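First the structure, in the form of structure tokens, and then the observations on it.
Just one protein chain is left out here, and the rest sit where they should.
Labels run A and B following the written order; every chain starts at residue 1.
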Amino acid sequence: MRWLFALMLCWLPALGCAKEAPPVADDPVLEQRLMRLAKELRCLVCQNESLADSHAELATDLRDQIRDQMRAGRSDEQIKSWLTQRYGDFVLYRTPVKATTAMLWFGPFALLLAGLAGLVFYLRRRRARVSEPRLTPEERTRARALLQEPDPDAAGR
Amino acid sequence: MIPELGHFALIVALCIAGVQAVLPLIGAQRGDATWMALARPAAQGQLVFVVIAFACLAWSFVANDFSVLNVASNSNSLLPLRYRFAATWGSHEGSLLLWVLMLNLWMTAVSVFSRRLPSEMVARILSVMAMISIGFLLFLLFTSNPFERLLPAAADGRDLNPLLQDPGMVIHPPMLYMGYVGFSVAFAFAIAALIGGQLDATWARWSRPWTTMAWAFLTVGIAMGSGWAYYVLGWGGWWFWDPVENASFMPWLVGTALVHSLAVSEKRGGFKIWTVLLAIIAFSLSLLGTFLVRSGVLTSVHAFATDPKRGIFILAFLALVIGAALALFAWRAPKVGLGGAFALISRESALLVNNVLLFVAAAAVLLGTLYPLFLDALGLGKISVGPPYFESVFVPLMAPAVFLMGIAPFARWKQDQPLDLARRLKWALAVAIASALLLPFTLGLWTPLLALGILLAVWVAVAGVVNVRERVLQLRASTSVPVSTALRRLPRGYWGMLVAHFGVAVFIVGVTLVRGYEVEKDVRMGPGDTVAVGGYQFRLDGLKRIQGPNYDATRGVISVTRDERPVATLHPEKRFFTVQQMPMTEAAIDTGLTRDLYVSLGEPLQDGAWVVRVYYKPFVTWIWGGAFLMALGGIIAVTDRRYRLARRDAIAPTTNAPTAVAQVA
Partner (left out) sequence: MKSLRFILPLLVFVVLLMFLWVGLSLNPREVPSPLVGKPAPAFQLARLDDPAKTLADKDLRGQVWLLNVWASWCVSCMEEHPVLVELSKQGVVPVYGLNYKDQPAAAQQWLARNGDPYTLSMVDPDGKVGIDYGVYGVPETYVIDKAGVIRYKQIGPVTPKVLSEHILPLVKRLQAS
């Protein structure tokens, strides 16, 4: 009888024998680093997708290459320069800061500063130009009376 | 027969548009009442024929008429009914017809809801809109005829792109186009005002509800596009700064600036020139978007099939419409007077800074989207500008704008004291800073960006609550009514603003928390395997092959538990569409208020197992919830009493400075 019982005990673990699913990647930490970098790289054969998201064959090949290089200990910068040597700056979604892209990176902030500065100058000059109409004493009393009226419509928005 | 009927209807619509564009405009210049009166019936007549044309195309799709080239290229007899209908706008030609339909709907709406406007104004507005309609109808008829025949007829169609076979396809384009095209109303109002020379607070009051409605639709349209991408693309992304996405976002940013600028123009008669310019720019960006998406000038997953002839036509149309509008602006703007004065610290200046920030943000998006084109055109090489750029630039620009959102409702019109503002806001700021410092720790991770997001969101929300409290107290101080009555007395415009701003806070919470705390695991799963993500247990119970109407699929069954208690059963699918020979991932999502559990199937592996991607995404639905709240705020604002009172604005005076000051506003 005991052997039957032992046999049954063997079944029970088998029922819950499902294992903890292993990660797809052999090295999840490396994979995370790969995906982080690949998100900033462009898939060359797609219609505007990142290397991380693309299912294209070239994208898979490039991800494999990058993975190998990361395993070999190369840095993100080295890998990016390896890619740009072959494909140019097109492959970088984080546009490099160069003379030709200076306007891209600094333009918005330059525009903001110009806008804010222009605003301040404009407001100063405007105040000089706009005349403030003066109220007569009767108009002033009338205005005060109107302000006292409870008018839900004009609740000071 | 039916396609020919549709084609003919478009031609008739074009003729009516021709009349509508010319006669009322001349009538308005000469004061000819009969000619001006033509505008309304012409607009409505045009709508009738455009609806007929649209119905004919839709019918061809629903009835599987493969002798129509468009139907044969974009539909299939196995396609479910709702997608056959949506395929009407699934192509370049069909979507243009949708554009024209939306334009006509707005035109008719303007013709109906404008009784209180002077007839010259209505005549000019409808005339300008008719000119735009002419442009698109010509484009349709000459380069993009949706009714072109395919003879001999195809036996069956090439099917709709599988990515589009989704409820999102039924709602997102119509909503988006309602918004895009809706800015043409604001544009027409601006042009009409420039032509007529009357640019005043009353003009701003009339333009405002139309602009706000268009903005609300655009908000919903963009949010739906984002939500759709989220669940259909299989990796949980929801915004990619793709050129087509940017093409819809730029009008939204400028439209938001416009809505705020109109507030000042209406209340204080100020910013009029700037408001008019924004109205022109908002619609110009819509048109530019139409060009970018269809001309092949930029690469995008969303782009339609391109044809150089079409690109040239749209570019010429763009040049004509926007060029004429900006030329008119250059000529007439100097003649427009200034509004009321205001100090450096005032609500007006807060709104002006908000406008500058939004405008620069829109300019930055435009710059980033077109920069590769600029460099290529100058022969300076090919580069890419992607999400890293846009995020680096957009967030620093928007953070101050969001911060201002908390302050501006407190700032008094015309003049306010910075110290007084600080006093009223100090508790809101304190709560916001405390949350920013402490909350991330309770959620498991603190980074400066996370803290910033929480700071901004809590700041806006709490400042809003404090503002309501202040207003209610003010009302009760002068009239001693109960709180509920006081709340009801607050105008809808005010509630609209609050809800919309609150929506922004909700949106920021969603974006921040998902970015900071989402967990992703890519695992190999065979039947019975489990994986733990975000505190939940996911177990693959099994996989089976199923048959859809026009696809084969493998469907997984994943049961999700938390602390041994069942939470959900998810059914991710990997579909293979037989006609287009295209695989597609259908993710399975368990949506909740505080988190989404997102599972999608990757590739099959050797041993019957599959690659499965499991995501835990906290608060991700707040992203779209926030957007819907923003749109809701807009809609609430439009139902404000002052737009519904018929008597008040019966006659339109041209307000000038003294009366504006005397009017208590």
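Everything below uses one rule, namely that contacts are C-beta pairs under 8 Å (C-beta built on N, C-alpha and C of every residue); 3 or more make two chains touch, one makes a residue touch a chain.
Just so we're clear, the structure is a prediction, and the values are computed from it rather than from any experiment.
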_So one chain is hidden, and I want to know which residue out of B:Leu81, B:Ala155, B:Ala330 or B:Leu445 touches that hidden chain in the complete assembly._
B:Ala330
*Check the options B:Ser95, B:Ser295 or B:Ser435 and report the residue that touches the missing chain.*
B:Ser295
_Please output the residues of chain A touching the missing chain, sorted low to high._
44-45, 47, 57-58, 61-62, 65, 84-88, 90
*So which bits of chain B touch the chain we can't see?*
273, 277, 280-281, 284, 291, 295-299, 308, 311-312, 315, 318-319, 322-323, 326-327, 329-330, 333-334, 370, 372-374, 376-377, 381-382
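One rule holds in what follows: only the chains that are shown with their structure count from here on.
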_Centroid spacing, where centroids are CA-atom means, of chain A and chain B in whole angstrom_ = 19
*asked:* Considering only the defined contacts, which chain A positions touch chain B in the complex?
replied: 17-25, 31, 39-40, 42, 46-50, 53, 88-96, 100-101, 103-105, 107-109, 111-112, 115-116, 119-120, 123, 126-127, 129-133, 135, 139, 143, 146-148, 150, 152-157
_Looking at the complex, which residues from chain B come into contact with chain A?_
233, 235, 237, 240, 242-243, 267, 299-301, 303, 338-344, 349, 352-353, 356-357, 359-361, 363-364, 367-368, 371, 375, 380-389, 393, 397, 471, 474-475, 478-479, 489-491, 493-494, 521-532, 539-540, 602, 611-612, 641-642, 657-658, 661-662, 664-665
